[in-house]
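The complex appears here without one of its protein chains, the remainder shown in place.
What follows is chain A.
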Amino acid sequence: MKGKIAFHYHVMLLPAIVILGLFSVYPLFGLLIAFEDFKPGRGIWHSPFVGWDNFQYVFMLPDIKQIFCNTISIAVLKIIFTQVFAIVFALLLNEVKNMFFKKAVQTIVYLPHFISWVLLGGIIINILSLDGIVNTTLQALGIQPIFFLGSNNWFPGVMVGTHVWQEFGFSAIVYLAALTGINPSLYEAAAIDGAGRFQRLLHISLPGIAATIILLLTLDLQNVLNAGFEQILNLYNPMVYQSGDIIDTYVYRAGLRELQYELGTAVGLLKSAVSFVLITISYFLASKFANYRIF
């Protein structure tokens, strides 16, 4: 009887298994390219095997250190600033009593999360170009125009800033949910004891979401090597490769545009391996400290 029912579940899972096998598991064999002197004409199975040579070559590349540094610094800054903005936004929104205003602000700040980086890129290029609205405003104030997307000093900051702008509202959803879970009698008791608005926020609201903050930061650990491929691909240009090139954009450029398959695959494999370790650590910490499980 039980075996019969389980048969139906195997059938339900069959299409998913076929698709994941074909498009997620089968490509893993392609990782062999990283250990080969890959010849497209001879294919994966017949190209000469060279062991760790490609990896040694990767570590000798002059830009590779810069690329790893860019990736980690942009990603870490994004994580920190997005969470800070999301927490402050959630705490402030929680203080608002007018439901209409609350809903209106929420609806508006979630919106950019659903817009693609192609469209956002188009909008940002338009606004930040030398004759865009930001620079014409600066000029009106007597400030020299800034070439935001063409300057290595400004580019990483623009990436972090535009990412925060896109995501802070959406990231706040989980904090808002945690805030509604706080027992209202705590606020009443504190008010009777003479605690002001700010003290209540500091001593009740903030500790009330502390567990959520820790949980989300733990889960963000897995994104330390994801600095935003689509965003950077849509906003960067040769002038800012030095400050804007991250692992994923480098794999795309060197591997696929310049046809250095084995180099791109080796860098990609390094990234996947480190990410795998980071994700494992992050889920371990999340389940240990916050009792979080994905399933």
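In this section, contacts are C-beta pairs under 8 Å (C-beta built on N, C-alpha and C of every residue); 3 or more make two chains touch, one makes a residue touch a chain; residues count from 1.
Heads up, the rule we're going with is that contacts and distances are computed from a predicted model.
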Suppose you had to identify the omitted chain by its UniProt name; would it be "FAD/FMN-containing dehydrogenase", "Carbohydrate ABC transporter permease", "Cytochrome c oxidase subunit 1" or "FAD binding domain-containing protein"?
"Carbohydrate ABC transporter permease"
Candidates A:50, A:213, A:239 or A:285 - the one touching the absent chain:
A:239
Looking at the whole complex, which of A:69, A:115 or A:202 touches the chain that is not displayed?
A:115
Sole touch to the unshown chain from A:69, A:96, A:143 or A:202: residue A:96
Considering the entire assembly, which residues of chain A contact the chain that has been omitted?
2, 5-6, 8-10, 12-13, 15-17, 19-20, 22-31, 33, 44, 89, 92-93, 95-98, 101, 104-105, 107-112, 114-119, 121-127, 129-133, 135-136, 147, 150, 165, 168-169, 173-174, 177-178, 191, 194, 196-198, 212, 222, 229-230, 233-235, 237-239, 248, 251-252, 255-256, 261, 264-265, 268-269, 271-272, 275-276, 279-280, 291-295
